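Missing here is one protein chain; the remaining ones are kept as they sit in the complex.
Moving on, here comes subunit A:
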Amino acid sequence: MTLLPFLAAGWIFLVGLYGMVTSRNLVHAVGCLAVAQSSTYVLLLAVGYRRGGTAPVFADIPVGSTVVDPVVQALVLTDVVVGATVTALLLSLVIQIRKRTGTLDPEALTGLKG
């Protein structure tokens, strides 16, 4: 089943999306966004896997050993950092929404206020 790791990534993405669509709480929605985003980590790492490969760090393994693709790992690191900052920014928006409107339910936030 060589497709399974990729499909797992797709599944995580859809689960996160489902959570966002049905969410009744903005903090929960931000958490679901983080879940949906984490699917990209799984997908990237699955793409970069090499059978029998180890971590691409040559400090304690001989040069020339089989290692997994380091490029996607570097991309995942970028992904994690950006994900964390986006979550932080969204949560600060949620705090402001709660303060200004007194609710966290996205369905109760209807009218635009100036």
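Note that in this section a contact is a pair of C-beta atoms (placed from the backbone, for glycine too) under 8 Å apart; a residue touches a chain by one contact, two chains touch by 3 or more; residues count from 1.
Quick note on the criterion: contacts and distances are computed from a predicted model.
Colleague: Any idea which of "Lipoate--protein ligase family protein", "Multisubunit sodium/proton antiporter, MrpB subunit", "NADH-quinone oxidoreductase subunit K" or "CcmD family protein" UniProt assigns to the chain that's been left out?
Modeller: The chain we cannot see is recorded in UniProt as "Multisubunit sodium/proton antiporter, MrpB subunit".
Colleague: When the complex is taken as a whole, what residues of subunit A touch the one chain not shown?
Modeller: 2-7, 10, 14, 17-18, 21-28, 46-51, 55-59, 63, 67-74, 77-78, 80-82, 85-86, 88-89, 91-93, 95-96, 98-105, 108, 113
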